[in-house]
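Below is one structure, written out as structure tokens; the observations come after it.
With one protein chain withheld, the remaining protein chains of the complex are depicted in position.
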Amino acid sequence: MLRKVRTDLALEVRESFPQDDVEIRGVALTEEYDEKSKIRVTTVVIKDEKGANAMKKPIGTYITIEAPELSKSDDSYHKSVSDVIAQNLMKLSGELKKEEILVVGLGNREVTPDALGPQVVDNLFVTRHLINEYGTEFSERNRLGNVSAISPGVMAQTGMEAQEIIKGIVKETKPKLLIVIDALASRSVSRLNTTVQITDTGISPGSGVGNNRKALNEETLGTKTIALGIPTVVDAATIVADTLEKYMQNSGFTEEEVFKFISEVNEQHIDNMFVTPKNIDDSIKRISYTVSEALNSCFSQTV
Amino acid sequence: MLRKVRTDLALEVRESFPQDDVEIRGVALTEEYDEKSKIRVTTVVIKDEKGANAMKKPIGTYITIEAPELSKSDDSYHKSVSDVIAQNLMKLSGELKKEEILVVGLGNREVTPDALGPQVVDNLFVTRHLINEYGTEFSERNRLGNVSAISPGVMAQTGMEAQEIIKGIVKETKPKLLIVIDALASRSVSRLNTTVQITDTGISPGSGVGNNRKALNEETLGTKTIALGIPTVVDAATIVADTLEKYMQNSGFTEEEVFKFISEVNEQHIDNMFVTPKNIDDSIKRISYTVSEALNSCFSQTV
Amino acid sequence: MLRKVRTDLALEVRESFPQDDVEIRGVALTEEYDEKSKIRVTTVVIKDEKGANAMKKPIGTYITIEAPELSKSDDSYHKSVSDVIAQNLMKLSGELKKEEILVVGLGNREVTPDALGPQVVDNLFVTRHLINEYGTEFSERNRLGNVSAISPGVMAQTGMEAQEIIKGIVKETKPKLLIVIDALASRSVSRLNTTVQITDTGISPGSGVGNNRKALNEETLGTKTIALGIPTVVDAATIVADTLEKYMQNSGFTEEEVFKFISEVNEQHIDNMFVTPKNIDDSIKRISYTVSEALNSCFSQTV
Partner (left out) sequence: MLRKVRTDLALEVRESFPQDDVEIRGVALTEEYDEKSKIRVTTVVIKDEKGANAMKKPIGTYITIEAPELSKSDDSYHKSVSDVIAQNLMKLSGELKKEEILVVGLGNREVTPDALGPQVVDNLFVTRHLINEYGTEFSERNRLGNVSAISPGVMAQTGMEAQEIIKGIVKETKPKLLIVIDALASRSVSRLNTTVQITDTGISPGSGVGNNRKALNEETLGTKTIALGIPTVVDAATIVADTLEKYMQNSGFTEEEVFKFISEVNEQHIDNMFVTPKNIDDSIKRISYTVSEALNSCFSQTV
């Protein structure tokens, strides 16, 4: 690879390998496709260090739900996607879904494509305080899970790493499972607002858009951490570089020539820019509702 | 007193004593009045347990700034009030103002009169991450304080006590001083959006409006905690009961009769209601800016 | 009556008559009650000038839907209420529901209990521009109504009467039917967020909370105007005065004495204050969604 892959999606890393149909050692890939709903679920399991090195991602399970109509307005389609999200969350959370759960909505609520996490938290059915007040008898009768939630804001707003804030809260309130929601960066505009990645390896907030804030995962937080992310932006430098790279390689340029030109492009101050669709407000509003419904049905009303 | 005083203001507690001009033991009161700006600063110092018992408030200093025009739009008046707030914050924070400071904006940003804390945080000049990145040489050159900030949300949104969230963050990020901003409840509509209370005894969030969430103070958080509060609501039950009480006492009713009737009133489901002015959006917007300017000038650009 | 009734609800005017079970001439009242959902629908028809004088409301139909659980969170209950609203909207709009419709969300989106109208518009399925672009064949195939919408803001924000703004837009875009959504003032806290009034006589924005902005109705706008309002506040002066009045009358005071005291109360600057529940953000969010779903199902997907 000529330069670091600006993507948060395991699937895109997998796709970037030239040997598309060759199996990578230490990495298992399974795929389900629902003809009717056109929803495709791909599960990448990185089983060992070999796989982790190849994928440049930690050992763990990465579930990708591709729902091409997700960015559009169709209530029954969103219901289907919500159900698929809930099933996969249940799979990854196992018995912990019946325990105390803290949902973290990462991102900046003031920047539309980054507001996914906070908006999911806004729609969430939060119950921890009710159970503390009325007891578990109350929650069992009403089939409620024990859910708390927070939108910590971004470092430019708080002066703190999301990790510092969450670590402190986790130590104080001792949830058994963390669900971290975040808007991701993708390499491809076709993935925007149509793809959901769920992984039990946690998240590096902002890593996909070039920041270096610290990881949120079981190792750093001391609690099992499932991350649910949806790409809502493409890095502007990536979109320009990808287009150029593809073009220049087709035109017979050498790797050095391509690399040199792309470096020049990146110097043009597009490093802190992102690309997002014009109707991003609609997509975020709709998708955040779909995700929060999935969380609500996963953690409450459990039999 | 017939029933618990629903007020967060030490000054109103003081005023509720019949012996208005008699000194209460253990309580010192000083007053400054600026003729030109019509800003009055009253400092109540509760010196010992005797004073604390009489006032039903913890030992400490309570500074009340009364600025009758604060709810109106007059930029130069707001500047004066901002300066007075900054001076009194400096007085209470002492040398700690040069250390790491965490500003907490309590309240619910979705309920206009309760959005004061979050809106102050929105306008704040947050610097901790910059100093972490560029070093103290950078902050000294630019005369920046070390400020971090968070708006944790209310329990109905998070399922957690504000105390739990703040305690965890304080343990993790170790600020030397906390400034907690909150919208308060007053007994009197004339105090709404015109009075600022600053105290080194911290705060009991929501206590003024009938909730029982736990205290935020040096004892519970392990860090010196200054609270800055502004009354933005009157409890609906209080306003009705106060009016009735005043009337019935004037009309020669016995204490029992008054008590009995007021109890009936309180049963009419106005217990979770508040009273606030119709133009509360303008007031909150303007005052939160005034407070954040005071904080910015107190903690940064210090000579 | 001792003083002007501060209510926007025809039902409360009706209830204020001493002769509760006597029929008022020119006014017809019918009632339906659904035992299971506990939803009561009362239809008051003011048939002539006599009725209009008695009720101090214009000739027309006033449908009141009382849904005691509406302020709570119960999705299936909200669906039932949404259906009842849609049925009654269909009744009042008749064949016009298939024509061009302009939905107006009155109120101030920055003041939580006044944000009902703007939030309904935010959730609305707006189609006029799609039909202008893709033609009626498109709307028929997709069973879409022709809906446009606007939240004009309040006079303190725009400097203009809502009437001026709407009148101008109506002249320019020529809708056949207006639906005006507004937060109302009630006399009783028990009505807050539990009552929906639908009327074909339009609305006087803010009239219930003491303002005098001009009416929005067929006479002033030249287009049939249905108003849908939900009480979200009680005037603070009203709540105090009503409690006092009730008390003083029970205690044998004369009308003059009551009147005199209430006048004193009103002078205490509570004239521009309102009373609203502490969880008003939740109620507004949920109810605005319920109303917008009713509008969506009434105007689109019509068979």
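Note that the chains take the letters A, B and C in the order they are written out, and that residue 1 is the start of every chain.
In this text, a contact is a pair of C-beta atoms (placed from the backbone, for glycine too) under 8 Å apart; a residue touches a chain by one contact, two chains touch by 3 or more.
Because the structure is a prediction, the values reported are computed rather than measured.
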For the chain not depicted, the shown chains it touches: A, C
Residue, one of A:Leu11, A:Val275 or A:Cys298, that touches the chain absent here: A:Val275
Touch criterion as defined above, residue of C:Val27, C:Leu92 or C:Ile150 at the omitted chain: C:Ile150
Residue numbers in chain C that touch the chain omitted from display: 121-122, 126-130, 147-153, 155-161, 164-165, 167-173
Interface with the undisplayed chain - residues on chain A: 108, 110-112, 156, 189-190, 209, 234, 236, 239-240, 243-244, 247, 261, 265, 268-270, 272-282, 285
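Methods note: only the chains that are shown with their structure count from here on.
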Proportion of interface numbers common to chain A and chain B (over half same, under half different): same
Superposition of chain A upon chain C: rotation angle, C-alpha, nearest 5 degrees: 180
Geometric centre distance via CA averages, chain C-chain B, whole Å: 36
CA centroid of chain A to CA centroid of chain C, Å: 42
Rounded Å distance between chain A and chain B, as computed from the means of their C-alpha atoms: 39
Of all residues in chain A, the ones touching two or more other chains: none
